[in-house]
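Here it is, the structure in full.
A single protein chain has been omitted from the complex, and every remaining protein chain is retained in its original position.
Take a look at chain A:
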């Protein structure tokens, strides 16, 4: 555990609680971001498998949730095994997800007509087990539903990623409602990193960790997912890694 050095008393208490909750089997594994600043804020040192994580877009991105979806895709890309993606509005453009490291062979889309069916599909997929991650695009996530999803995820140790996207800006206040998910993130777009030449640089995000079980909120400025689905802390320096071989015109 990442924090073990930080506070041994808390660690011991945590272990005692997890012992009461059902012993060793409950100690879930985690998927670290590989960035110590972020991982330190997450119990277990990363996004835990067998739990529900929520992502929403901030500012103008609440309606399309593009950044949130790509962030979730990046997380899913770093897991192993198949990914089930449940949705109602099929406007995802897969080449972008492929650029975040998610191979098309790994993703199976389940398209439904109604929100409730998306919830049901996600629960079914989470309790199936053996999958890398289950992603769902949802407008509403009621407490009861999120609890069911969380339990299904805990049972099989599959990671559940919920991308919240709304139909209009005002609905985003729904994100204040409590749910049973382990972490809740908001991803807003920031102006891209400045290039020495005119052109759009690597995308940057403001990553807000709004809620985390047994942890504290935090904010990070990060560079968007690269071809391996990894984000990195924005340093202000130009990242030339994925700029190779590009003809850039300018204005």
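Basically, a residue touches a chain if its C-beta (ideal position, glycine included) is under 8 Å from a C-beta of that chain, and two chains touch if they have at least 3 such contacts; residues count from 1.
Here is the rule we use: contacts and distances are computed from a predicted model.
Student: Of the candidate names "NADP-reducing hydrogenase subunit HndC", "Acyl-CoA dehydratase activase-related protein", "DNA polymerase Y family protein" or "Chemotaxis protein CheA", which one corresponds to the UniProt protein name of the undepicted chain?
Tutor: "DNA polymerase Y family protein"
Student: Return the single residue from A:67, A:149 or A:162 that touches the missing chain.
Tutor: For the chain that is not drawn, the touching residue is A:67.
Student: From the listed residues A:31, A:75 or A:92, report the one that touches the chain absent from this view.
Tutor: The one listed residue touching the chain not shown is A:92.
Student: In terms of residues, what is the contact footprint of the unshown chain on chain A?
Tutor: Touch with the absent chain occurs at residues 59-61, 64-67, 69-71, 73, 81-82, 84, 91-99, 103-105, 107-112, 117, 120-121, 124-125, 128-131, 187-192, 198-201, 203-205, 224-225, 245-246, 248-251.
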